[in-house]
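Below: one structure in structure tokens.
With one protein chain held back, the other chains of the complex are shown just where they sit.
Moving on, here comes chain A:
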Amino acid sequence: MDLTIFIVKSIIILAVFGISLLIATYSTYVERKVAAFMQDRIGPDRAGPWGLLQPIADAGKMFFKEDFIPAQASKWLFILGPALAMLTALMSSAVIPFGDSIRFDNYDIPVQGIEINIGVLYIFGVVSLGVYGIMVGGWASNNKFSLLGAIRAASQNISYEVALGLSIIAILMMSGSLSVRAIVEQQAEAGFLGWNVFTQPLGFIIFLTCAFAECNRTPFDLPECETELVGGYHTEYSSMKLGFYLFAEYINMFVSSAFISSLYFGGYHYPFMEQISNALTNSLGAVTGHNVATAIGTAAFFGKIFFFIFFFMWVRWTVPRFRYDQLMNLGWKILIPLSVLNIIVSASGLLFNGMKYASWLIVIVATVLAIMSNSRAPKGQVSPQRS
């Protein structure tokens, strides 16, 4: 292990850490802006140009609030809760490949926190640990509403993790590896139409839905349902502890977006990557050209991440919250059977003639059934009530 490699690696790790914090910070601002724009408002625009300093003002406000711990709360667990939530949120970005590799002399250093061959499992493990932050915080508050919120979060996360895990098994069968980088490279080799979103449309929809539930985002934000639970699991929290909970949610959103982009949208791959990379290496030399190509790939990856962060917000301000029984019905009775069906169909497609697009069969059948049921439904207009 050379010292330069160590330094470059440290810089990458610090950069990933810093960027995820920065993006999470500005997600709070963008969320408010997006919400405002979708409701025909302007949103925060007082702090700095276009309100760009708003996150700093918010953080400053959070720091100067009274840090209150309820008398009946379990003090250490109360402090541990937000710390756990933050820790698990930050841990999961370690295995996401942000770019191809940085080349200097004759070293190739992947732009990634750490490359492990069980990256997908690692992310799943850390994400399921994330529920402890909520659970511990909600229980330690010694408040009925907090506890209810925490229980909701726990049961929701556990239910949706099953479908989340099942939905990507088809991808793992195609790539034959649990490494996120291997999955991205497999998509890069297959070209634009080989992106997993095109080979696994159903898996993508299931994964996306479950990702919303895992991040506790609307339409599945029942753990912090204001109308029923005051503030949910963070009712009793104030000051920066509350800030950590809210912040962890945005980091989770960033990591989920990155994970979705890597698994289904080719990660740092973009159309005509091969040709552009070759042209760059030819014109700028093997080392610089490769590094520039890596930078372009990283930029493309961040473009995808930003789109998905926007998509998370877009959905949040469009779809109303599910009722709890609807949430559980959707998880257990629809998403899990569908993902099992997806596994079976994709597996048989791969088994018989290496057909990767077998999952489309389910989508086509479902669409046809939906159209048929729609056309057969009674068209009777409901007469307006007179009273």
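Observations on the structure shown:
The rule we apply is simple: a contact is a pair of C-beta atoms (placed from the backbone, for glycine too) under 8 Å apart; a residue touches a chain by one contact, two chains touch by 3 or more; residues count from 1.
Heads up, the rule we're going with is that contacts and distances are computed from a predicted model.
Going by its UniProt record, the hidden chain of the complex is named "NADH-quinone oxidoreductase subunit I" among "Acyl-CoA reductase-like NAD-dependent aldehyde dehydrogenase", "N-acetylglucosamine transport system permease protein", "Heme exporter protein B" or "NADH-quinone oxidoreductase subunit I".
Within the whole complex, the absent chain has one touching residue among A:Y132, A:F192, A:W314 or A:Y357, and that is A:W314. Touching the missing chain, out of A:L14, A:I158, A:A299 or A:A370, is residue A:A370.
Interface residues of chain A facing the missing partner chain: 34, 37-42, 45, 205, 314-315, 317-319, 366, 369-371, 373-374, 377-378, 382-387.
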